[in-house]
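Missing here: one protein chain of the complex. Every other protein chain is in place.
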Amino acid sequence: MKEILERINQQFNCSAHEHQPENLSWVQLDKKQLVPLLSYLKHTENFSHFVLLTAVDWIENNEFQLNYLLTNHELHQDIAIRVMIPRDEPEMITAHHLWQQIATYQREINEMYGINFPNSPRVNESFLLEGWEGIPPMRREFDTKKYSEETFFPRPRQEGKDPQTHMKQKLYPDEE
Amino acid sequence: MVTPIYIIAIALGIAFSLGFFSKGSKGIASSLFYLALTALTAIAGQWLIAFLTGDQSTVEVFTSGFKPPFSISLQMGFEEAVLLSMINIAGLLGAVYLFDQFKKYGAHLMITYLLLIMGLDVIVMTRDLFNLFVFLEIASIAMAGMALITNEGKSVQAGFKYLTATAIISAFFLIGIIFAYNFGDSLYINELLMSEGILKAGMVVSFLIIMPLILELKPFPANGWGLDMYQATHPAVGALLSGASVTASAYVLYKLAPLGGEIGYQVIAILGLITFLGSNLAGLKQSHTRRMLGYSSIAQTGLVMIVIGLQPMLGEMTLWIAFSILITNFLAKSGLFWLAGIINKDELKSWGILRKHPILLFLFVMFVIALSGLPPFPAFFGKWELIMALANSGNAWWIGLILLGSLIEAVYLFRWVGYGIKDKSFDFSINCSTYKTIPIYIMGAGLIAFVGYYLNHYFGDVVWYFIPLAFAALMFILDFLPAKLKNIIAIIGMGGYAYYMYDHFLGVDNLRFFFALIFIVGGILTLIPGFTKSGKRLGFYPAALLMFSGLGMLISATDLLQFFIAWEIMTIGSYLLIIRGKNSIKHAFSYMLFSLGGAFTMLAGFAFAQSGNPGIGLEVLSNMNYLPGLAAALIAIGFMTKTASLGLHIWLPGAHAEAESDVSPMVSAILLKAGVFGIILLFIGIGAEAATNHPLTYTLGWLGALTALIGNLGAAFQEDAKRLLAWSSIGQLGYILFAFSIMTHLGWLAGLTYTANHAAFKAILFLGIGGVVFRTKTHNMYEMGGLIKKMPLTFITVLFAIITLAGIPPLSGFAGKWLFYNAVIMKEWYLQGTIVFFAGIIAFLYSFRILYAVFLGHLKDKHRKIKEAPIWYLIPQFLLMGFIMLFSMQPELILRPFGDMISAYFPTDALTWDNGTALTSLGYWNGFRVGVIIFILFGILFGWLFLTSRKVKKIKSFNIVYAGEAPERPETTHMAHNLFAGYNKALGFLVAPGITNIWKWIDESTHDLGDFIRRIYTGNAQTYLVHIVAYTVIVFMLINFSI
Amino acid sequence: MSEETKHNNQPENTEESNKFPKEHLQKRTVYSPDGEKIEIDPLQDYYLQDRPERRDPRYRVVEKFLNWARSESLWILGFGTGCGSIELPPLTTPRFDAFRFGIAMRPTPRQSNVFIISGYMSIKTLKRAIRSYEQMPDPKYVVALGSCTINGGMYFDSYNTINRLDKYMPVDVYIAGCMPRPEALIAGFNKLKQRIKEGRAEGANEYVQRFDEYKANQKQIIKDWNMPDYNW
Amino acid sequence: MMALEHITLIIGSSLILLGLWGLITQKNLIKIVISFTLVDAGIHILMISLGYLKNRTAPIVDGTIDNAVEQIVDPIPQAMVLTAIVIGLGITALMLSFVIRLAKDKNSLNVSNFKDLKW
Partner (left out) sequence: MENIAAKLLWTFLGLLIVLNWGMLKTSIVRKIVARVGGRYGIRWYQPWINLIKLYGTRGQLSHGVMFYLGPVFRIAGGVGLFLFMPLIFGDPRWSNFAFAGDLILLLYFKFFGMLGMALGAGEGGHPYSAIGVSRGLSQYTTVEIPFTLGIIALAVQYDTLSLTEMVAAQQGGIANWTIVTNPIASAALLFSMLGIFMHAPFDLVKAPNEIPIGPPTEYHGSYLGVLRTNAAIMHITEAVLFMNLLFGGANNWIELIIKTFLIYFITVFIGVVFPRFRIEQSVRFFLGVPLILGILAIILIM
């Protein structure tokens, strides 16, 4: 694995390093280099399995983090690629031509975070949220509690009893 | 009388004088030319009339006052008069046709032309061997000269090949003449034929005389030069070659054939057969019209050679047969060549242009049908006599080979007809000048006149028999009327015919009456939908009535010839009907081939059957002497091609499915019954007693059972509604065949019940689906769906028909099943019976499928505004449904007469009736009670549901539970495509197109063989010379060896 | 429901439904086999647009008897919506054996009369649940399972999960818990039986009665409303 | 010593065979025509030889000669030969004219080049 990481570091001028657990390595690199790296990993280093694509909203740093996770089934090694993109300009290069299923992840991320992937198939169609309007719900500036209270008729809170004491009284009234 | 010498005199005189006319006096020259040709024709005609009127005997004309051998003698007998008339008429009409060419080339061409005609005339007349040589040469020179009319490279090449070949042939002939003179001491043919010297001199001399004459007839394979001539020269030249030249040469061969003695005849016949077969084979893959016509011409010549060669066997009939073939070839080929000239394109497909010229199209089709030797044209009678005579003298192989050749010829001829009638890929127009069309019309008229003559000759005493045919012919004439009017006329005519049948057969021969009822009344019912068509609907009514008259004539036929003619007329009519469909060229073609193949086997069977019998009445079927088993089998195969039994069924689905909406019921519900009728006749002929344990009926029983299975299974997997019904027809006909093969009273009763039911429900189904197709414009079931809401009436009729088809009580289909079961168990055909039963269950698959996929399920977008099928489609359906209901509720009313009919043949084990209950020794069934019980029960239960279900809300198509989702489109929700996928997985292998592949293989390998054979025609003049020399040498060697 | 009101309702719906148009629900133009132009409005042509109708019991005595039969023959629609659907299968095991109470599972809404909302209900599922509920024949009962259906439970602040089921369809019995055990379910069913026998379980009629209110609530959160107002 | 009729017979036959050989081997159109004339000439000689009777004269009959029938050779072959020569000439002429046209068309005299029509 180390050799692979070294090769990656050489070729893509980044700092790939091993991480815990043992068989997981991390690479962080610029968004323009992502597709070449994925392609390289798939075709040359035999990381044939694309596992997932997720996003994280770092609202404090004003950027989104995209994680691409690949697996090499022969070496039992995973490699995670981290790409940071600016929040002001949420756009990423699509990689669906390497693994078709990436399109679906991108669709989901587009829906949940509003990160656009131009030219990804059906990327603008609604996926999990049929007909969502407004701020994408997984962005951190979206106040989900407020939204829920406005939308879903919150049942007014009742003055409840403390379950512990109540049940204790009810079941074992003799005890203290 | 004008002596025939004037023919030479006029021709030569005018020909020489034409040379004197300057270019300025073209008008005079051409009028003189036409005058001369007219005069020649007149002289020949005058003699012909004299002979026909009877008081004229054969005349010999001697030139220059000497008697032969010192002078040339011409003979003018009846045969010569006939042939001269033919040649001169061909000459005159050809000259009319070539009017523009004469205008262009002037006197030169006229002289050549006159010399050609004169040469041919003299070839026929002369009795002098050397004179024959001279005029043969003159004719070839003139013919080669004619090749230059179309001044193209190809034409010139063809002329050169022709010239060298004929030159070498006549050189051989000249050598023969020298030897003949040397040994026979005479050149006078009459003397030579009797000369002992020739006989003594041995085979070489007669060989050298006869062989060149055979070579003149362009025998296969030494005939490349002739073919090129047909292909490349002006069509009019081809017409002369095929019509006049062949006629003359064949006559010469006939004249001189006795020189060869018995061996000579045999050789001629065998070479003729080789020519007939080889040439037809080589023609198979031909796509150039005139070359194909050339192949056909040569094949016809081969046939004539066969006839000449079989002279010892045929005796007096030789001339009649040969004349029948020659005159048909003459009229039809000339006409076709001239048509080719009008169209002036090489590819067969370009004949589609004729669709724009109905009269020419009619003539074209008529010519081709005549050429294929189908009735009522003369060639058919020739072939009929030939085959009968061959059978009488016990030559089964000859019959087989001749019929095979005829079938191969039909293949390319009818492929061509298909293009002519249907192909739309032409992109040019043609110019029909009057002078070009008139000769064709005249030839067509001549052909029709000969049809009349032959019919009169054969059936002078039973003219009434051909009245329906005359009616069909009338429809050809009335074809310019609007379709609706013609429909009325046709129905009235059919009504009259029905009355005639009613008058003649009811009570006299109820079996025939029953079939007449199916054919004629069924015909009327299926004609009714024709009222939906507007415009003229050219060609439909003549074809339909041709078919129906053929069917009717089948009923009233009393002898084999009448029966066969009726059969073929029906076939032609139905072919013309089927080919009218949109995509039916291919299917109509395969229908025609199978029909013809079947008809030819039937013909052979008939020939064997009548052999050794005094007459050809239908009763000969019960007294077969010569190869009785084979004869019966052949006849059965003939009928089974019509009933589409397993192995011979592959034509049916396409033909029935692709036909027009109102044609499908005709061909499926009605036409197929003709085969059933034939099989019944055959079985009656074999005799009930004899046939009970006949191997034929046993085999047919198994065949019927397997047909039923495969037919129904095939139907279950169809996506095309009409194809489904067509496959179902195959299956149903399998039942019928099986039921009749049981050969017991009950078996036949079941068979007749099936027949009646199938006629009714298949007509309803095809009309119903036809109505649907009429509205939806598609055959694919998965494109339909939900039509019950738009076409409820059609749905009701189709539902009733399907219940009848499936044999579900209480409808009449069950009557057939019940009888069938009893019959099977009593006959002890358990396994076969089970297969048929299995087939019956499989019928449910397609029954459901057609109801579900077409009428139930989801209505498609584009059918949202569709209307109920036209009333004219519904009327016959409801009438037939009425019949089914009557049959269902009162089965005794119909089964009893059936029983009486059958009792004549199978008196034992009949069905007995007890107060409406049918009883056999095994079981019982009361149709009326079952019906009443079921209907009352249904009513009560309906009431129960009505009572318990309240406030029923009518909902729409997509208001279905769909796993919480909503259906997207009717197409995706209508589960119609490949409905029986699971079943296909389990049993689909049974309907893998194995039989189709076998036929395909036969078809392809025959075509490949043909293609391989024609590779000998390399196009090199020298090769052709080698062919001629080698052919001569090989034939000579073979004769020598065989002696 | 008169023709007029139906038409009055219509424009709003189409407008709203066009906001998130599904291709197959858009109006389309096709040509008939004869070449005639046909306008297809799938919602109109393929779905019945009628409003539901109230179906009141006619004869008290008969209805009492029928209600008894209904209560003793509860056919559950097999529609698992949340984690609660895993609590349903044990009902058929020997330990709980709900069959003895006349409870059975049916795979199609047309044949069932009890709808168990078994847990949290996302908007997307709600759409399907409404469709299935409406497709069940009268009379029909809803049993809501778990706190998620009562007040949102642990998803109380989710952007995508409803808090109160009774705002969207009439609920007969709530069974509290997260998740309630099969015993609780059976207790709930007994409660339901009681309700039915008392003739109080008229949820279907209530739904019709307050149809507009329910619809408004449903449409408020289901943004791509791509079905007719009432799914027959 | 061979008789005259035998010599002519042999010459005639060999001419015919030679001509036939030429016809089926020579590629040149002109040579084919020549071969044909060879065949023709052979046949003519053959005819004459068959009609020849020993010690007789040509059949030129005139009123003054007695027993003409016994003195002349068989006149019919002679007449035939005359006709045959004429016809042969005609055919040869026509053939040659065809050859001219063919040659003009393709600028070649090789018979193998004229194979536009086949099959």
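As written, the chain order gives the labels A, B, C and D, with residue 1 at the start of each chain.
Throughout what follows, a contact is a pair of C-beta atoms (placed from the backbone, for glycine too) under 8 Å apart; a residue touches a chain by one contact, two chains touch by 3 or more.
Since the model is a prediction, treat every value here as computed from it, not as a measurement.
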Partners of the unshown chain among those that are drawn: B, C
Field: Of B:356, B:953 or B:1015, the one touching the omitted chain in the full complex
entry: B:953
Query: Looking at B:469, B:803 or B:991, which residue reaches the missing chain?
result: B:803
- prompt: Where the complex has a chain not shown, which of B:457, B:929 or B:1000 is the residue touching it?
  reply: B:929
- line: Missing-chain contact, candidates B:851, B:880 or B:911, resolves to B:851
Field: Residue among B:441, B:458 or B:983 touching the omitted chain
entry: B:983
Query: Please identify, in ascending order, the residues of chain B that touch the omitted chain?
result: 786, 788-789, 792, 799, 802-803, 806-809, 814, 817-818, 821-822, 824-825, 828, 830-831, 833-834, 837-838, 841-842, 844-845, 847-848, 851-852, 856-858, 917, 921-926, 929-930, 933-934, 937-938, 941-942, 944-945, 948-955, 957-962, 973-976, 979-983, 985-987
Residues belonging to chain C that touch the chain removed from view: 53, 55, 57, 65-66, 69-70, 72-73, 93-94, 97, 99-100, 102, 106-108, 110-111, 113, 137-139, 204, 232
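Everything below uses one rule, namely that only the chains that are shown with their structure count from here on.
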- prompt: What is the distance, in whole Å, between the centres of chain B and chain C, each centre taken as the mean of its C-alpha atoms?
  reply: 69
Message: Nearest whole angstrom, what separates the Cα centre of chain C from the Cα centre of chain D?
response: 111
Task: Provide the C-alpha centroid distance between chain A and chain B, rounded to the nearest whole angstrom.
output: 77
Query: Which chain C residues qualify as touching chain A in the complex?
result: 19-20, 123-124, 127, 150-152, 156-164, 167, 217, 220-224
Message: Which residues of chain D touch chain B once you look at their complex with the stated criterion?
response: 16, 20, 23-24, 27, 32, 36, 39-40, 43, 46-47, 50-51, 76-77, 80, 83-84, 87, 90-91, 94-95, 98-99, 101-102, 105-106, 111-112, 114-119
Query: Residues of chain B touching chain C in their complex?
result: 775-778, 861-866, 951, 953-959, 961, 964-970
